[in-house]
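The complex appears here minus one protein chain, its other protein chains still in place.
Here the chain labels run A, B and C in written order, and each chain numbers its own residues starting at 1.
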Amino acid sequence: MGSFSIFPPRASAGAAEVDALYGFLLFVGIGMTLLIFFFVFVFAIKYRRKSPEDRPKAIHGSIPLEIAWSVIPFLIMLVMFGWGTKLYFQNYSPPTRDTLDIYITGKQWMWKIQYPGGQREINELHVPTGRAVKLTLASEDVIHSFYIPAFRLKHDVVPGSYQTYWFEPTKPGRYHIFCAEYCGTNHSRMIGWVTVMDPVRYQTWLSGGNTSESMAELGERVFEQYGCVTCHVLDQQGRVPSLRNVFGKPVQLDNGQTVLADESYIRESILNPNAKIVKGYHRDIMPVFQGQIGEESLLQLIVYIKSLSAPANEVSK
Amino acid sequence: MSTTLPHPELGVQTNYLNADYGWKSWLFTTDHKRIALLYLFSITAFFFVGGAFAVAMRVNLLSPNGIFAHDTYNKLFTMHGVIMVFFFLVPSIPATLGNFLIPPMIGARDLAFPRINLLSWYIYIVGGVMALTAIVRGGVDTGWTFYAPFSSTYSNTHVILAAMGVFVAGFSSILTGLNFIITIHTMRCPGMYWSRLPLFVWGHYATALIQVLATPVLAITIFLLCLERVLQAGIFDPNLGGDPVLFQHLFWFYSHPAVYIMILPGMAVISELVACFSRKAIFGYGFVAFSSVAIAVLGFLVWGHHLFVAGQSMYASMVFSFISFLVAVPSAIKVFNWTATMYQGSVSYDTPMLYAFGFIGLFTIGGLTGLFLATMAIDVHVTDTYFVIAHFHYVMVGGMVMAYLGGIHFWFPKITGRLYPEVWAKFAALVIFVGFNLTFFPQFILGYLGMPRRYATYAEEFHLLNVMSTAGASILGIGYLIPMIYLAWAWRHGPISPQNPWHAKGLEWEQSPTPPPTFNFIEPPVMTEPAYNYSGAEEEVELG
Amino acid sequence: MSHPAVPIRVYVGVFLALIALTVTTVAVSKLELGEYNFVAAITIALVKALLVVLFFMHVKQASAMTKLFVVAGFFWMAILFVFTLSDYFSRNWLPRGKWW
Partner (left out) sequence: MASHDLALQHPPELKHHFDDAGQQRESSILGMWAFLATEILFFGGMFCAYTIYRSLYHEAFASTSHFMNVTIGGINTAVLICSSLTMALAVRAAQLGQKKPLIWLLILTLILGCVFLGLKAVEYHEKWVDHHIPGPGFHYADARYAQQAQILFYLYFAMTGLHAVHMIVGAGLLITLIVMAARNRFSTAWYTPVDMIGLYWHFVDIVWIFLFPLLYLIGHTK
């Protein structure tokens, strides 16, 4: 062990911001603790019992004091609330464009990681510096939590839905991945490493892997395998909505609502197509795929649908 | 205790302990004081069972690679949590000290429903036996939170038996709370206005509100979970269309308010101790009393802060975060008022007051680290790490157990009619304080460094802090054994206590004999002065 | 009870109202009202429950404390509903505007 620190490695811009907030909280917390300890000590010593007959006069309270020590802490806490909320929304709302999307599937007890280029890894995540990386998290069984202390980020990986968060790595190195939500026998072995590399070395690393097909190409195969292609003929509006240029766009539903076509929406529309019907189309045309497609194939399928909307920049290699 | 007061030989008087003999007189008693003792002994037993699991856990964590098999460790922390939360912390102060003291404090002869009181103890024992049976038959490994779908589908341990034990024990808690509420409403003696209630009673009133209103939701949640485990119909299983986050909502609707079930009675005890050992009326009585109720009510509105990273809506998280800060205000009010109570007082350093000092210090740290967890961006990093473990042990063990021990020492003469050895007691209080901090302070650092909770093995860099923590735990363990020994000794052989060894205010000391007779009072009690009238003022000014 | 006995006709009147409301709720459920079917069903059920609480359970004549207990039970159930549902209904909201 090298030098001892109360901070884990700080490898992203967001981590520095969280640490700054933590520093503020520590300052306030230690300050308050010292204040209370000081008064307890001073009162305990100064007003210690001098004779068993002591009968000190009663003091029943002071409204101004009560108001002061309610309102002042509350105002300080408002700062904590505002600052913490801002950072929280920031870390959990990925930028809408130009992110490096990586797909993570948790299962007892490993992390399966897929890159858009088709590379796959187990318990190892490689990311470049200087680029917004967006993780899409899925689980095959129980709830896990994908935790990277160096980025000060985690999110539960909830089966049946996608969760996302994002970060921009700044410092090359190898950092821990932990599963932070108890998931059974080998919970504490459901760990891995995230390797942050500079962009040039990252490109070299990407090309080093033996990948035959990209995620989108794999997804296209799934698309054919499940017979999606028979109805969803590309570039053709028929009984079913076209899939081109859907991803990332708002979609009008038949109940008047508008939703954003993100990963969660596509997922729901595949597994449970009647949940949200696009305006102008009929329900009950598409079969239900709940329980039919594995999480990894589903992710590939979604990347394929994504690739139908993204102009070139999404497909690396 | 430095008391050399001449004491009347109360031992020959009839009191609740010698009014009747034989095991039947205990197991079929309806006397709230005897039921309190039944609870005291059973809770102590569970405390040491839960403590034994904690010791085993700390031993395992001496080495980064662990010592026990992973499954064993998973069962250890689950059973530690289940036993400590549901069978020690929730009933601890209310069912023992509360049960014993609320009637004499408000001038009543018993609780409103004595038979229901006894029933609640039997229910508690049935629940406890079910949980222990689950342990003996191989244990349970879901964590005390029983999160679905792991608990409902994937775990192959005795989930149903353990969960039903919790379900059953919940009804014991409900009945205790119900009894307190009705007793406090209807059984106060002449002159015992709400504005004169001891803060101990106010704290228990707030606790009882939570017990009555939150526990049924836990019961139904566990019921749905067990049914799901039998039927596999999918109500919490996403593969079948269910939503696991719903389980967390329902679970925390009880379990967050439940942490206030665990801390409010501790605060209630501390208010009594600080007033008595400072010989002062509590500073800001109205604020302290009202803050208990405010904590109880606001405590119901914050459960979502356990779900900041669980897939809850970010907007809902924002609301829950805000209210979580709000609930910190009444807690802070209490700490400030206790501190201010000592101002210009006459502070003595008897053992109960040492525990009160410990409580104020450790609860301050526990409460302030709660703000870290209410701050969403920090919570994302430290939730489900040792930071959370340290935080709630500072509140539950540093707060509640300190208050419990302080209360046990304070009312030991009342309960047993005898005095405990003061030197040993002070020594034990010191050992517990040191051991506690050494155990749990390193865990704050571990948490921010990123060590997740419920890990049987851990990364090499966390080794040093874990060893420190285990060292502290061994000191803490010894610290808890010392009071066991000298209190058991003093129960039989301690010097006879006068009626009011602390010169404390309150009906239970001033108008009820020590130890009390079966119906608490010889003459019907009357409250003739405000609470905590330590200055002996004839006419009291309007309270703040 | 500290209050005088309630005349039988009050009980019978409440009973008839309850039966009438039951028939109404079944009838209304046959109509096509969209989302309002649910609203109607819940409203009728609330009215029925209120009738039972006020008259059969004598809360109308009960002490203020009893009324407070009744209201508390329903109020806490409302807390459970409002906060849990607020999560479900806002889960798909998109973050509005930029936070950074």
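Simple rule for what comes next: a contact is a pair of C-beta atoms (placed from the backbone, for glycine too) under 8 Å apart; a residue touches a chain by one contact, two chains touch by 3 or more.
Owing to the predicted nature of the structure, the values given are computational and were not obtained by experimental measurement.
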{"item": "Where the missing chain makes contact, among the chains that are shown", "value": "A, B, C"}
{"item": "Selected residue (touches chain absent from view) among B:A131, B:A148 or B:L213", "value": "B:L213"}
{"item": "Candidate in contact with the missing chain, chosen from A:Q203, A:Q290 or A:S309", "value": "A:Q290"}
{"item": "Positions on chain A where the hidden chain makes contact", "value": "274, 284, 288, 290-291"}
{"item": "Residues from chain B at the interface with the omitted partner, ascending", "value": "14, 19-20, 30, 108-114, 174, 178-179, 181-183, 185-187, 212-217, 219-221, 223-224, 227-228, 230-235, 240-243, 246, 250, 253, 517-519"}
{"item": "In chain C, positions touching the absent partner", "value": "1-2, 5-6, 8, 11-12, 14-15, 18-19, 22, 25-26, 29-35, 37-38, 41-42, 44-45, 48-49, 52-53, 55-57, 62-63, 65-66, 69-70, 72-74, 76-77, 80-81, 84-85, 88-89"}
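As a convention for this text, only the chains that are shown with their structure count from here on.
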{"item": "Distance-maximising chain from chain A - centres being C-alpha averages", "value": "C"}
{"item": "Two chains sharing the most C-beta contacts", "value": "A-B"}
{"item": "Computed distance of Cα centres, chain C from chain A, in Å", "value": "40"}
{"item": "Overlap residues in chain B, where contacts from two or more other chains coincide", "value": "245, 311, 314"}
{"item": "Set of chain A residues in contact with two or more other chains", "value": "86, 89, 93"}
{"item": "Residue ranges of chain C touching chain B (in the complex, touch as defined)", "value": "65, 72-73, 76, 79-80, 83-84, 86-91, 93, 95"}
{"item": "Touching residues on chain A, where the partner in the complex is chain B", "value": "1, 6-8, 17-18, 21-22, 25, 28-29, 32-33, 36-37, 39-40, 43-44, 47-50, 54-63, 65-66, 69-70, 73-74, 77-78, 80-81, 83-89, 91-93, 108, 141-143, 145, 147, 149-150, 152-156, 158-161, 163, 176, 178-189, 191, 290-291"}
{"item": "Interface residues, chain B side, partner chain A - complex", "value": "66, 70-71, 74, 141-143, 147, 149-150, 153-155, 238-245, 278-281, 283-287, 308-311, 314, 317-318, 321-322, 325-326, 328-329, 332-333, 335-337, 339-340, 342-349, 357, 360-361, 364-365, 368-369, 371-372, 374-381, 383-385, 445, 448-450, 452-461, 464, 532-537, 540-541, 543-544"}
